[in-house]
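Structure first, then comments.
As you look at this complex, bear in mind that one protein chain is not there, while each of the others sits in place.
Up next is subunit A:
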């Protein structure tokens, strides 16, 4: 059995962005295909970062309800107590206005310092809300949350919807959503299944790449994103080994 590697995102061996730099807000994106559902990676963020107790996590999903998220994103038994809040957005797909959605679901959050939002598949709103453009999804929902409620946002998206050959209004909005996401992200995590299909001891690859956003962190603290590619193997739910 291969040796288990620790997950590293920054050159100072941290996974989550710094909270002490209050001016800096980060955007992570986790891109996956059908068959590589990456909640284990979020679990690693929450549990394996050396200072994760400093953060206040909020988990919101458009496809899975609170019950499911509580089962799958939780603290390990032996780690320090974590502050995780679950806000169910599955019914958010029925919303007719983005600002109303923020008002009803996130009204109680007043300061964004140290807050991390794990947001699953916000792009589904493009399909559910009539005439919604990806520009307005960013402007009226994600940017608003990022400016007012959360210091860091982790977006989990299924890139099976990405297609460069545009044949409809909605397809165009999905494609620009993913492209914009790459331009805005500080770090991009791509979870791929194996090209060959199936192997006994490898489930897929996880690559960590720098996104298109300006590396402000590096500019101020000289901490940079370490681009890397790992193999991962899902031993059982929530037990995932990483190795080179």
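Operating definition for what follows: contacts are C-beta pairs under 8 Å (C-beta built on N, C-alpha and C of every residue); 3 or more make two chains touch, one makes a residue touch a chain; residues count from 1.
Keep in mind that, in the parts below, contacts and distances are computed from a predicted model.
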Q) The hidden chain: which UniProt name fits, "Elongator complex protein 5", "AP complex subunit sigma", "Gpi16 subunit, GPI transamidase component" or "Translation initiation factor eIF2B subunit alpha"? A) "Elongator complex protein 5"
Q. Looking at A:7, A:27, A:41 or A:124, which residue reaches the missing chain?
A. A:27
Q | Hidden partner chain, touching residue among A:8, A:54, A:90 or A:182 | A | A:182
**Q.** Residue ranges of subunit A at the interface with the undisplayed chain
**A.** 23-25, 27, 31, 33, 135-136, 138-140, 143-144, 146-147, 159, 162, 164, 166, 169, 172, 175-176, 178-180, 182-184, 188, 190, 192, 207, 209-216, 219-220, 227-229
